[in-house]
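Sharing a structure here in structure tokens format.
The complex appears here minus one protein chain, its other protein chains still in place.
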Amino acid sequence: MSLYGASSDTNVKRVLIALAFVALGVVGAFFYWRSLQTPPLATEIVALQSSQGSDGFARVIGAREMQFPRDHGPHLDYQTEWWYYTGNLQTEDGRRFGYQLTFFRRGITPGTPVHRASEWATNQIYFAHFALTDVASNTHNASEIFSRGAAGLAGATADPFRVWIENWSATSMNADASKVNLIADDGKMAIDLNLTASKPPVVHGAGGVSRKTETSGNASYYVSFTRMPTEGTLRINDDEFRVTGNSWFDHEWGTTSLGENAAGWDWFSIQLDDNRELMFFQIRNKDGSIELLSSGTVVEPDGATRFLSRNDVTITPQAYWTSSYSQGKYPSKWRVTSAAGDFDLTITPVIADQEMRVSFVYWEGAVDVQGTSQGKPVRGRGFVEMTGYGLQARGDVGY
Amino acid sequence: MTSPNGNTPRAIPQTSLIRFENVTKMFQEGENERAVLQGVNGGIARGEFVAIVGRSGSGKSTLLNLLAGLDTPTCGDIYVGDTNVAKMSDHDRTLFRRKNIGFVFQFFNLIPTLTVRENVLMTAELSGWKDNDAQAQASRLLQAVGLLDRANVFPDKLSGGEQQRVAIARALCADPELILADEPTGNLDAETGARILELLTTLARKQGKTLVMVTHSNDVAARADRVLKMEHGKLAAVGPQVVESGT
Partner (left out) sequence: MKLILLKTILRDLLHRPWLTLLLIISVALGVAVVVAVDLANASATRAFELSTEVIVGKATHQIVGGAGGIDDGVYLHLRRDLGLRHIAPIVEGYVGAAELGGQTVRVLGIDLFAEPPFRTYITAGTNVSLDALSAFYTQPGAVLISADSAARYGLKTGDPITLQIGTTKKQITIVGLMQQPNDVSSRVLEGLVLTDIATAQELLDQNGRLSRIDLIATDAEAETIRQTLPAGLRLVRASEQADTVTQLTAAFRLNLTAFSLLALAVGMFLIYNTVMFSVVQRRRLLGILRCIGVTGREIFMLILAEAAVLGLIGSLLGLVLGIFLGRLTVALVTQTINDLYFTLSVSDVSIDALSLVKGLLLGIISALLAAALPAYEASSVPAVTVLQRSDLEDRIRRFLPSLNIFGVIMLAVGAGILVFGQSNISLLFVGVFLVLFGLVMYVPVLTIFVMRLATATIGRVGLTARMSSRTVVQALSRTSVAIASLMVAVAVTIGVTVMIASFRTTVENWLGQTLNADFYVSPPLSGANRIVSMDPALVERARAVEGVDAIEVLRSVTVAAQELGDVRLNATNGGRARESRIFRSFSGDPESIYPQLDAGAIAVTEPFANRHNVTEGSTVTLLTDKGARAFSIVGVYYDYSSDQGSILMSLDVYRQYWNDPAISGFSVYVAPGADVNQVEDGVRAALGGNDVVVQSNRALRDAALVIFDRTFAITQALRVIAVAVAFIGILSALMALQLERTRELGTLRATGMTLRQLWQLTLLESGLMGATAGVLAIPVGLILAAILIYVINLRSFGWTIFFTSVPEVYLQALLVSVTAALLAAIYPMLRLGRLQVVEALREE
């Protein structure tokens, strides 16, 4: 029924993010160092999104028989791919932190490249974002690295699952990759976390397929671990903290490009204390409307999933915060309600400024949640991502 | 009237502008020294016109050079006013000359690269006159010597007499007290020479200048207030009129 079509659209938002990120990532890598010399031109970035050829890459058409750990690994036939870890952590005495560690892959040409004599030869670009939110000090810091996918500098493997760029990595600690060790260190801040999935992987949509537009093939595959109890250490400057909490893992891949009408998107991942999770996103069009294909997934305590369509959810911003860096005016409080009365949640960022000031500027941060779930009072935590609110290229915001 | 050895000063006017005492000048000639002037004494009054006469080699030009401060005596003193020119450094003598002495030469010695006017006002400029004053003075003098209309030509376009008239204007331009002339008519024909002499003496007298002139010419000497006759490096005779024979 509608489930198939609708659920395949669940991932449009992440596709957009992926495309924007990955496209921008490629460009970002180039433009990152151009920005050291001359201001990169936003127009070129936009131009690239459509000009960057995806000829020869496989398209996401039809359901995929997901196999793990194979599908935790890279899919070089598809142009873009990312592994996305976010989470809310706290020390024993209750000090709150949020973290994000994301690895992106971008293929310049499809598939494994023809063998070349040099170890350095590659057609892959990897880059990663790493951010920490420290509620106690009201700070949020982000950094990024880029690397070629060769010579051992960066890469991804399925069995055992591992994705890494230099000394940032996600490494599975068991065969099905449900236990993962995350390491990142940018010199000022660092994490060393162990994540263990408490529910089986969630395959969003039907067979993981997420259609972006009506056009066939403009879609991605999307799988998640929506609840991964986490323990480990994090370091900010010279202070090291033992922390515990919950993480969320997304893995998506596809070959597609951004819709011309899209202005940006808002994405929510919520972990409620009744052991339910909610993922929902909406695409904002340039004309101010909300894209019809906006959608989400509810994950029940037993791991069962339920699709949410555009009309199932209403998101109402209730407050705003303006970034002095990007001039973006971001919503900073939301009321999220389901039409069916399944939930009614108020979502508040743990701190207002969790803007990611990397090559591509966006807002991604830890949030607190309270309200009702299935009629009962509930609290929760989560992560929200917002793009398209301010100037987005680093060079545009005045370096 | 004159002592045979010239050592006794005689008839030195009380109001002397110039006094020279026991002036001796030796020149080196190979191994030997030759005395061109031997203990010459004398004086010249302010406003006086004195002619110096004598045979070639008698030392008259040397005496003139010494008076001008162009050269220094081997011994002896030369006072111009209160200043002992003989004891001054070359630099001070030059500055002294610049202010107090005007020159008229036998061969005119105009500077060929300067115009008539520039030649004339040069002495005034060197003495530090203001440009306007110097220009006015030059015009006045050129008018006086009758060459104002030739002010902007170069000396080589002028005849000998005209050149010497420019030289006279130049000598007077910085308004010096003393005019020294070295055979100013020696290179001119008799008629022109007479006119130049007339001009020089008239201008000198009119402006109250002291004029000392070396000359071979009896006519010239005849016009002088006093004549100093040089013989073998000594002042042979001093008189209102000494008519030299044989030159």
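Letters A and B mark the chains in the order given here, with residues in each chain numbered from 1 onward.
By definition in this document, a contact is a pair of C-beta atoms (placed from the backbone, for glycine too) under 8 Å apart; a residue touches a chain by one contact, two chains touch by 3 or more.
Fair warning: this is a prediction, and the values are worked out from it, not measured in the lab.
Visitor: Which residue among B:T24, B:T83 or B:S127 touches the omitted chain?
Guide: Checking each option in B:T24, B:T83 or B:S127, the one touching the absent chain turns out to be B:S127.
Visitor: Among A:T86, A:S147 or A:S178, single out the residue that touches the unshown chain.
Guide: Candidates A:T86, A:S147 or A:S178; residue touching the omitted chain: A:S147.
Visitor: For the chain left off this view, which of A:S118, A:N237 or A:S324 is in contact with it?
Guide: A:S118
Visitor: Quick one: say which of B:M26, B:L114, B:L148 or B:A194 touches the chain that got left out.
Guide: Answer from the full complex: B:L114 touches the omitted chain.
Visitor: Just checking the interface: what residues of chain A touch the absent partner chain?
Guide: 26-27, 29-30, 32-34, 36-38, 41, 44, 48, 51-52, 108-109, 113, 116-123, 125, 145-148, 150-153, 166-167, 185, 187
Visitor: Contact with the hidden chain only, please: which chain B residues?
Guide: With respect to the unshown chain, the touching residues of chain B are 61, 65, 68, 70-71, 90-91, 94-95, 97-99, 101, 103, 105, 109, 111-114, 118, 121-123, 125-127, 170, 174, 182.
Everything that follows uses one rule, which is that only the chains that are shown with their structure count from here on.
Visitor: Between chain A and chain B, tell me the centre distance in angstrom, where each centre is the average of that chain's C-alpha atoms.
Guide: Computed value for the inter-centroid distance: 111 Å.
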